[in-house]
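Here is the structure we will look at.
Of the protein chains in this complex, one is absent; all others appear in place.
Lettered A and B in written order, each chain numbered from 1.
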Amino acid sequence: MRELSCIQAAYEGLEKEISRDQNVYLIKKENIFNKKFFEVLNNDILKNDKVISTPKSEATIISSATGLALIGLRPVVELNQIEDIFLAFSALIDQAAKLRYISGGKLMFPITYLCVENNVYNDNDGQHSDNPYSFLIHGGMKVVIPSCACDAKGLLVSAIRDNDPVAVFLPTRVLAEKGEVPEEQYTIPLGKAEIKKTGSDITVVATGHCVNIAIDIARKLEAEEGISVEVFDPRTLLPFDKETLEKSISKTGKVVIIDDSPISCGFASMVSSILMEEYYEYLKRPVRRITREDIPIPFSKSLKKYVLPNSEKLENAIRSII
Amino acid sequence: MHKDLNKKKCLEIFKQLYLTRRYSETVVDLGDKGYIRGPLHPGLGMEAVCVGVLNAIDNNDFIGLSHRGQAAYAVRNVKIGILLAEQFGKKDGCNHGKGGTMHFNLFNEKRLFEVDSEVAGKVPIFTGVALGCKLRGLKQISVVFYGDGGMSEGWVHESMNLAKTFNLPIIFVVENNRYAVTTKVEYACSVKNLTDRAKAYGFEGIEVDGMDVEKIYTVTKESVLKVRNGSGPINIIANTYRFCGHFTAEKILNLHYRSQEEVEEWEKRDPILTWPQKLIEEGICKREEIESVKEMVEKEIIEAVEFAKSSELPTPEDALRGMYATEYPGIPRKGWF
Partner (left out) sequence: MREIRYLQAVAEALNNEMKINEDVIVMGEDVRESLRGVTKGLYNIFGKDRVIDFPISEQGMIGCGIGSAISGLRPVIEFQINEFTFFAFEQLILQSQRLRFYSGGKIKIPVTYIVPGSGARGGISGQHSDNPYSFLIHGGMKVVIPSCACDAKGLLVSAIRDNDPVAVFLPTRVLAEKGEVPEEQYTIPLGKAEIKKTGSDITVVATGHCVNIAIDIARKLEAEEGISVEVFDPRTLLPFDKETLEKSISKTGKVVIIDDSPISCGFSNEVAALIGEEYFSKIKAPVKIIARADVPVPFSEPLEEYVLPNSEKLEKAIYMLMGRTNA
């Protein structure tokens, strides 16, 4: 099977959906940064007349996607600066996530927010470095975060075909990672986690690029010390696949959660609280969280290292529990 | 009188004005009696704006309403009963009890949506609707209502810029009732002539007397023609006034930001009084015909209240339904076991 990078796979899926479904449109901000990414894409997506370039008015663009959905379109809004989510916070949390419910369940908003992250791992400063998906989860919006090229294409297609707002985060450190990607259009259902590596001693719940960190550490610990680590990739953060988590935790009884967003009220806290409330009887040890600190991301590399999740922290956490 | 406004139309317009007024007054009364919960923002005095605009556009055009746009429902022949049922929290309400007074949704049925908890929140949404109309080559246009207060909101400016840049078929209607709760428009707006805002973004701004249905109708009719022919956006500033407070709780809060004399001056121009007066003076219809319309409206109101009272409340578990169009097990999470 041929190999594509994560971003190529995602955009291949996107392009095919645009061609397949007359209602799918791509809304993107005209931005120099785009060109760098589109160089790797090697396709004609920009020439499609269902691709609309907009000025820099983030809140309005994202809110107007709600208007497009209102009259039957299925907009995909591309966000390549994560702070756009902050600027359009009201449009996302107070409009897109709420309006179907408030309308009495009568209206439908099949919008996809494609968040191509260009953040701290590309040496951007702290105001371009967020992973704001925990905010969207708290607002009740579906969130998906693939960790590899194959998942990226299938999940993005499912997100576009889903009839609700879905935010798809493509993490920076995964964008260029290559993997085998089927040529045909396919879906990976939302709400279905995947065990990326089976194990029996400890479950590591990992999101985005932290999945790769977890797999590396898992292989290392198995080879060097015979510790058998199971890597659980939720893939969809909301709806979260509790059943697969239960299967894993009932086997291992020990959990470390590694997630690249701030700790307080973040996704890691949500998973931990599910364990503490619903699967407490399986737990034999404390539930450790490896996340970002609750502070802005500093610019200097050494300071950055201190605040971000990384493999040493994960390894130490695993050892502290085993 | 405008050539399109024949006797039948003029009487219909009076019915729409009067029905809206009586509906709003009834809502306030029902709120006082405890049938309707939550804050109420009637648009007493502002009926002419919606009536004038909606009569001048097509029934299929998309409308984003403000919280004082109750007249739109009368124009589009919405049964008042389903609005009241919604306000009573009943499941036969237009939002099945989920939305309440500030979120009436009749978009699929009548192309009307009141998304108004956020100030001017519907402006970018309906800019998006206009964009959709253009992308699909639809004949319909988008009309969005907001107030003088909402004019200061950031995304209104972004929407106006976008509407002109993309040449969108949208009419921005400002219901300028001179106050954003207690803040005067002279205090909050950087320009004296509100039409300068549209001009700054490169399109036409038209000021009109918001208490005169015929003037609003005329201006809208001309604007719609231009917009449907691809002229791009137009901004209508309708100068109007609310006789009531910002919301019904204002009396209790004891807010003093305008004089009683000012209110009384504007009440002299109440469209409920001036419109029938004009019709009678111009010989378009007789007083008995006006009275007959009033009787019809009173009957309709009584029926609507009966309908709302006798409708059922939703079952509590309905609160977890209707969040997602594509469902998955386990969401929305309950928050308790």
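One rule holds for everything that comes next: a residue touches a chain if its C-beta (ideal position, glycine included) is under 8 Å from a C-beta of that chain, and two chains touch if they have at least 3 such contacts.
Predicted model, so just to flag it, every value in this text is computed and none were measured.
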{"item": "Chains still shown that are in contact with the chain withheld from the display", "value": "A, B"}
{"item": "Omitted-chain contact residue, chosen from A:L107, A:I217, A:L245 or A:L275", "value": "A:L275"}
{"item": "For chain A, residues in touch with the removed chain", "value": "83, 86-87, 89-90, 93-94, 97-98, 101-102, 125-127, 134-135, 137-140, 238, 261-262, 264-270, 272-273, 275-278, 280-281, 283, 285-289, 294-296, 298-299"}
{"item": "Absent-chain interface as seen on chain B, which is shown", "value": "36-39, 86, 89-91, 93, 95, 97-103, 117-121, 149-150, 152-154, 180-183, 187-189, 253, 255-257, 313-320, 323, 331-337"}
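Methods note: only the chains that are shown with their structure count from here on.
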{"item": "Separation of mean Cα positions, chain B and chain A [Å, integer]", "value": "40"}
{"item": "For the chain B and chain A complex, residues of the former touching the latter", "value": "62, 93-99, 103, 105, 107-108, 113, 115, 117-118, 121, 124-133, 135-136, 138, 142, 154-155, 158-159, 161-162, 165, 321-326, 328-332"}
{"item": "Residues on chain A engaged by chain B in the complex (per definition of touch)", "value": "25, 52, 54-55, 57, 59-61, 63-73, 90-91, 94-95, 99-110, 140, 142, 162-164, 190-191, 238-240, 242"}
